[in-house]
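One structure below.
One chain of protein is taken out of this complex; the other chains stay put.
And then chain A:
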Amino acid sequence: MRKTFIAVLFFLTIASIIYSCQSAEKVEQDMYYTNGRDLYIKHCQNCHGAKGEGLGELAPPLTDTLYLKENKTRLACILKNGLSGTIKVAGKEFEGKMPDFNYLADIDIAQLIVYITNSSGNKQGMYKTEQVATDLKNCK
């Protein structure tokens, strides 16, 4: 009886350690997400919409999960330097110009990317601030 009790206690301790580790990561991601949402409302929502629905053929939607996934390492560059030329999102071609947001700090960019890639039907997890510097070095 006592053996089982200890075993259960041991198991519970291990489980709670693992659980709390994960939630610490989750807490950080949630923090990024929440701050990212504020930044999104301020800088992006005008064109891309409250639900990431885009605006006609003027601004592409942010609901194309595949596009975001394939271009995830480019997102930092797009935010920092803007974008011009033609891109294909959600099966439609978008031609025009997105303004640059070069005044955004790396952490702002990371938070925005976490928000964008985890809202509007996307669920792509964490994107760390350190990643921004790496990705920005490889901008074309």
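Everything below uses one rule, namely that a residue touches a chain if its C-beta (ideal position, glycine included) is under 8 Å from a C-beta of that chain, and two chains touch if they have at least 3 such contacts; residues count from 1.
Heads up, the rule we're going with is that contacts and distances are computed from a predicted model.
J.: Looking at what's absent rather than what's present, what does UniProt name the missing chain, "Protein SCO1/2", "PadR family transcriptional regulator", "Electron transfer flavoprotein small subunit" or "Xylose ABC transporter ATP-binding protein"?
T.: The chain we cannot see is recorded in UniProt as "Protein SCO1/2".
J.: Have a look at A:Leu9, A:Cys47 or A:Ala105 and name the one touching the chain we're not showing.
T.: Answer from the full complex: A:Cys47 touches the omitted chain.
J.: Just name the one of A:Leu39, A:Ala59, A:Val89 or A:Val132 that touches the chain not displayed here.
T.: A:Ala59
J.: Based on the whole complex, identify which of A:Arg2, A:Lys97, A:Lys123 or A:Lys137 touches the chain you can't see.
T.: A:Lys97
J.: When the complex is taken as a whole, what residues of chain A touch the one chain not shown?
T.: Where chain A meets the chain not shown: residues 45-47, 49, 55-59, 96-97, 99.
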